[in-house]
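Just passing along the structure, written as structure tokens.
Every protein chain but one is kept in place in this view of the complex.
Chain lettering (A and B) follows the sequence in which the chains are written, and residue indices restart at 1 in each chain.
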Amino acid sequence: MIPAAVGYHRATSLEDALEALAEPDAKALAGGQSLIPVLKLRIARPSLLVDLGGLELRSIERDGDELRIGALATWKDLTSSLELDSSGLAGLADCASSIGDLQVRNRGTIGGSLAHADPASDMPAMLLALGARVETRSPDGERSLSVSELLVGPFTTALGERELITAVVLPVPPPGSGSGYASVEHPASGFPLAGAGALGRPDGTKAVAITGVGARPQLVPESGSLDDVEVYGDRFAPESYRRHLAGVVAARALEIAQVRSEGRR
Amino acid sequence: MPEPLSLVVNGEPRRLEVEGRTLLVHALRDGLGLTGTHVGCDTSQCGACTVLVDGRAVKSCTLLALQAEGTEVTTIESLAADGELHAIQRAFVEHHGLQCGYCTPGMILTVHDLLEHDHDPDEETIRRALRGNYCRCTGYQPVVESVRAAARALAT
Partner (left out) sequence: MSESLIGVARPRIDAPDKVTGATRYAADGYVHGLLHARLVLSTEAHARIRGVEKDAALQLDGVVAVLTAADLPVVKSGTDRAAEPLARDEVVFAGQPVALVVAESEAAAEDGVEAVVVDYEPLPAVVDLEAAMTPGAPPARLSAEEAGGDLESIHAGVDKGEDDAEEEQLSANVLDSVTRGSGDVAAALEASDAVVSGTFRTPWTYQAYIEPQVSTAWLEPNGTLVVSTSTQGSFVTQNELFRAFGLDFDKIRVIAEPLGGAFGGKFALVEPLAAGAALALRRPVRVALTRTEDFQATNPASAQITELRIGGRKDGTLTGIEARMLVDRGSNAGWGVEGITSLLVAGPYRWEAFDLRGYGIQTNRFTFGAYRAPGAPTAAFALESLVDELAEELGVDPLELRLKNALVEGDTAVSGNPVPTFGAVEVLERIREHPLWARRDSLPEGEGLGLAAGYWPGGNEPAAAVCRVDSDGILTVITSAADMSGVNSGFQVIAAEAFGMPPDRVRVVTTDTASGPYAGASGGSKVTYTVGAAVLKAAEAAREKLLAAASQELEIAPDDLEVVEGVVRAKGAPDRSITVAELSRKALRFGGRYEPIEGHGGSAQTRGAPSVAAHLSHVRVDRETGEVELLRHVIAQDVGRALNPALVEGQMRGGATQGIGWALFEELAHDEDGRLLTGSFLDYAIPVAERVPPIDTLIVEVPAPDGPFGAKGIGEAPVVAAPAAVVNAVAAATGVRMRRLPMTPPRVWAALTGTEEPS
């Protein structure tokens, strides 16, 4: 299958990209691992694709007690980054390595994944548990949103038409923390039927978030109960199963996180 | 609207005209006659179209040709140098890593990426690396054995 006719512009700078996005129905293109399949199915028909591929937004850096991940960092960049080599951040690498396949991980980006807002994508749950924020740029300037502020519904974000994600920033968990990611995948698509990211801190506090089960990723309440969490069912995996599964993966992610936080990595 | 595209394919600088919507796989097959890169699905899953872009395995059906501007693309046609099969190709032949062969070029290029970064992958690593390469004929085991043999051959 082949996309409908579309224009193409290779952005030379962030400013240039924002400029190009002024065209009606223009759309940013990062790794293309979500957008191109959608274009091929002709579900989306933008007028112009603004390729961000040439922009310098790919680095993964420690900045004091923050980790900054450039929007164009690929899943492969995350799985091979030395910055993630600590028990507190290990869940990020777990999560990235469970996404798609080798080829998809070579191209798919963290910024694209967040902006695509597929309710079944893996990473948002992990980022939610880690308390990440998203930095954006638009002609109106810069802003910072939490993951739950960004992801408002299935394939829907709080981003403006000419607003780009530039980085994902998260607090580096205190030493002795552990994080982990667990999921059960749909046997065909490989996307999670339910996925969970968890963070356990040395003081015993924890955060768990789930994805794949509802309209958007959700933090599991302190009580651990999923009774009030929104869960969708479909032909393949009915609601009762998915709700149960959410509990299973949440427990498994937390287990991984806690084992790591006890330093038994 | 045709647009110019220039890139290096199999070591040679190439220029061609493509549309904004043209996928890399079609530019390679239809534009350059490199039909060793196959198309097996519409949903970016089967991996039959896998090529190397700047050394990394990517699905050429999930990349616009224009996104490859200025890159170095390697397709299956150039892996054998001077008539000598590449070690991975030889391993697939000797260890029966193919039947119909439709998946094979994509498999081999994914394995090329894998072995570039992991010189001695275990069985689980190999099977995980092949998640995005569907094969309907072999049951994968001979492919796994081919990959191991290739890793051994490359190590020596």
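What we mean here is this: contacts are C-beta pairs under 8 Å (C-beta built on N, C-alpha and C of every residue); 3 or more make two chains touch, one makes a residue touch a chain.
From a predicted model like this one, the values you see are computed outputs, not experimental measurements.
With respect to the full assembly, the chain omitted from this view is in touch with A, B. Only one of A:L84, A:A117, A:A198 or A:A237 touches the absent chain when the whole complex is considered: A:A237.
Not every partner is drawn; the one left out touches chain B at residues 19, 21-22, 26, 29, 33-43, 45-46, 48, 75-77, 79-80, 85, 89, 92-94, 96, 98-105, 108, 123-124, 126-128, 130-131, 133-144. By the touch definition given at the top, chain A reaches the unshown chain through residues 1-2, 4-5, 42, 184, 186-189, 193, 235-238, 240-241, 244-245, 248.
Assume only the chains that are shown with their structure count from here on.
Annotation: 27 Å between the Cα-based centres of chain A and chain B. Across the complex, chain A is touched by residues 1, 3, 19-23, 26, 42-45, 47, 50, 56-59, 61-64, 66-67, 69, 110, 113-114, 117, 129-133 of chain B.
Taken in their complex, chain A has these residues touching chain B: 1-8, 10, 29, 32-33, 36-37, 39-41, 49, 51, 53, 76, 80, 100-104, 106-107, 189-190.
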